[in-house]
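Below: one structure, written as structure tokens.
Missing here is one protein chain; the remaining ones are kept as they sit in the complex.
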Amino acid sequence: MKCRLLENKKINNDYYLLKFSREGINSEFQPGQFVTVKLPEILPGQRLGIPISLYQADETSFTLFIKILGEGTRILSHVEKEMELDILGPLGTGFTLVKNKTVLLISGGVGYPPLWYLKEKLEDCQITWIHGGKSKSDIFPCDHAYTEDGSCGEKGFVTSDLKDILKNQKFDIAYSCGPNPMLKAIAQILKEYNVPLEVSLEEYMACGIGVCYGCAVQVISDDKEALYKRVCKDGPVFNANEIVWET
Amino acid sequence: MKCRLLENKKINNDYYLLKFSREGINSEFQPGQFVTVKLPEILPGQRLGIPISLYQADETSFTLFIKILGEGTRILSHVEKEMELDILGPLGTGFTLVKNKTVLLISGGVGYPPLWYLKEKLEDCQITWIHGGKSKSDIFPCDHAYTEDGSCGEKGFVTSDLKDILKNQKFDIAYSCGPNPMLKAIAQILKEYNVPLEVSLEEYMACGIGVCYGCAVQVISDDKEALYKRVCKDGPVFNANEIVWET
Amino acid sequence: MNLTTKLNKLEFKNPITTASGTFGYEMADYLDFNKLGAIVTKTITKDRKAGNPSPRLYETEWGLLNSIGLQNPGVEAFIKESIPIYEKYQTPLIVSFSASTSEEFMEVLTRLETVNSIAGYEVNVSCPNVENEGIAFGVDAKVVNELTSKLRKLTDKELIIKLTPNVTNIVEIAKAAKEGGADSLALINTLLGMAIDPMTGKSRINKRICGYSGSAIKPVALANVYRVAQAVDIPILAMGGAENYLDVLEFLYAGASLVAIGTANFYNPNITEEIIADLQNHFDKYNLSVDKIRGKVL
Partner (left out) sequence: MNLTTKLNKLEFKNPITTASGTFGYEMADYLDFNKLGAIVTKTITKDRKAGNPSPRLYETEWGLLNSIGLQNPGVEAFIKESIPIYEKYQTPLIVSFSASTSEEFMEVLTRLETVNSIAGYEVNVSCPNVENEGIAFGVDAKVVNELTSKLRKLTDKELIIKLTPNVTNIVEIAKAAKEGGADSLALINTLLGMAIDPMTGKSRINKRICGYSGSAIKPVALANVYRVAQAVDIPILAMGGAENYLDVLEFLYAGASLVAIGTANFYNPNITEEIIADLQNHFDKYNLSVDKIRGKVL
């Protein structure tokens, strides 16, 4: 599907907001779902679509929130208004939406965007959002911010004061997105405190629609043989208890 | 060597003149020599330099005369002023320069440029130039023009009236550049009339400097085994008598 | 002009199909399966296979590395869940299967033979043969010959043997398959490849050695198809880096009767439909047919 860029907004040197027209896309956009974006030109090692979570969506548009990591995202950050890009989506299985709950959101770095869209869709919930990153430029609006270098918010990680927060407040459910080691640590802590957790995972993807089985994540299985699910189709959102975290 | 484009002049929809600064290139440019031009971007199947003959050169610049044939030449035709391209050259062995002679030049299509530069360098010569092409847009200043569709000059080929011309005038030497079948036909006719002929050949090239032996042309050899020379290094200009023309 | 083509026992409305493992019913939202010449499904095995640990994918400069490890739900689940979906389409269904012993190959085929809607089989012999020190079936002419004859006895349907290019002499293997009773041949499966992160020394793929596909391998695929077509007179289902109608023409000229699109599906899930349309225009414009150009390389 060709999607026209309506706006490219620079947030800081690393992060950009890309707003696209959703003309022609009828299926609704769920928080936790993603799209794959193809670059406008053929570049070495950059022919597969780039998976990007939904940051926002309405009747006429959807917005992506990208961090420049390598060549592909760097080029995306340069895409100009009115340009049309090949986009597939919305793809995958999103977060479970709840109402009237106390909700904990925990994001790391570029794990922020899917939770933002989730937050918008949670009705009448009391939300606490913990967000962390390497440094100041990785921090966005939230309740508790952490940076590894202390340049913004508390110095430390999203898990630094997590237990205290959990002691002081009871949460019905938690949602998290970020690097795997962070998710693994969070999953362990929330388990102790019996807070159900949904995590949004990342894996290298080819098709993005469930046919190639390239984006495997190991999940708990009853028989002795390992069991892998597809992040692009069965996920990217999974119940944390399902995941076999790499050690 | 990075060469800066000084001017890009469109001649017609198919032909463009590209004038480059020769800053940093000390070796002199001989008629019949060529350069290889690399495209400014990496494109599928377009990473080798594109061989292009010299059309003109002076103390400060050299000029190429290109015909849009495929993707590579199409992109070259779009290169903008002040842009710097990777260029190797001047390369190869050019035409023998003569003085005070009656000279016959015969070019077909994009075989025109090297003869133009040769013409400039021939001192006190009486020159007759026969040029041909498919159609009007392939015709450039000359004495006798031929087009296959008759849209300009005589309808026919550069060889159509060649014998008559040779009957009416004696030539000391002839130079030709164009498609192989044309060169072969010319070589046969000029042989009849004992006019020495130098031809500039085209072959697919990789290195352009004599290393890979990819640009082979078969030449006459005394021993039974075939003998191949390198168009990029031993040529592109050869004495027509040397060449074993493909049948 | 019509685009029809044939393998030994099957006729197809056009020469475009899908490469095993790069296609699934999930693509129905993006592609009209009825437009395809044929459907080739992902390789299945007797029992479910877990597949390999991640990372399983890496995009190299000019191709794709994969190490899926034949993850699949097993033949029973396939028949229960996938077959009914494919039965909704008129397009001939070719089922790819594999195994680690010839016994198991036969068991899977026997089970598949009970499904009428299957038009033919693509036998993936690129996987390790536990009866032969884990060396792939497909690299040994004798093994391929024996396996083929065993399977031949079990079915009258189109039996396609899919060859691996990672051999010294693919022509010898192709002949062995033919003599074993193969109706036709599919080639090529992935090349062996590898990639390393130069900054960390970490292999891009968990299993290190993996399968290499995509545009980068097209010249290798063409060489194999051409050599086999010259030496063996049974139809060829070709694949390896084809991603547009010009690539398809190359394979037809080299000797293919049918061309599968693989990795390119990941760049665009609708690509096969687009290629079929382009091919139709090309055939109309130059009034060609598959027969007119098949194997006619000059």
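Assorted remarks:
All chains are identified by letter, namely A, B and C, in their written order; residue positions are counted from 1 within each chain.
The criterion applied here is as follows: a contact is a pair of C-beta atoms (placed from the backbone, for glycine too) under 8 Å apart; a residue touches a chain by one contact, two chains touch by 3 or more.
Every value quoted in this text rests on a predicted model; they were computed, and no experiment measured them.
Of the chains on view, those touched by the hidden chain across the whole complex are B, C.
Only one of the listed residues, C:Thr4, C:Thr60 or C:Ser117, touches the absent chain: C:Thr60. Interface note for the absent chain: among C:Ile196, C:Ala231 or C:Ala277, the touching residue is C:Ile196. Of the candidate positions B:Glu84, B:Glu154 or B:Glu203, contact with the unshown chain belongs to B:Glu203. Listed here are the chain B residues that touch the chain not shown: 38, 44-49, 86, 88, 203-218, 225-228, 233.
Mapped onto chain C, the footprint of the missing chain covers residues 60-63, 65, 139, 166-169, 191-196, 198-203, 208-209, 212, 215-220, 222-224, 226-227, 246-247, 249-250, 253-254, 293, 296-298.
The rule is short, and it goes like this: only the chains that are shown with their structure count from here on.
Taking the mean of all protein C-alpha atoms as the reference point, the chain centroid lying nearest to it belongs to C. With centres set at the average Cα position, the gap from chain A to chain B is 59 Å.
Of all residues in chain B, those that touch two or more other chains are 44.
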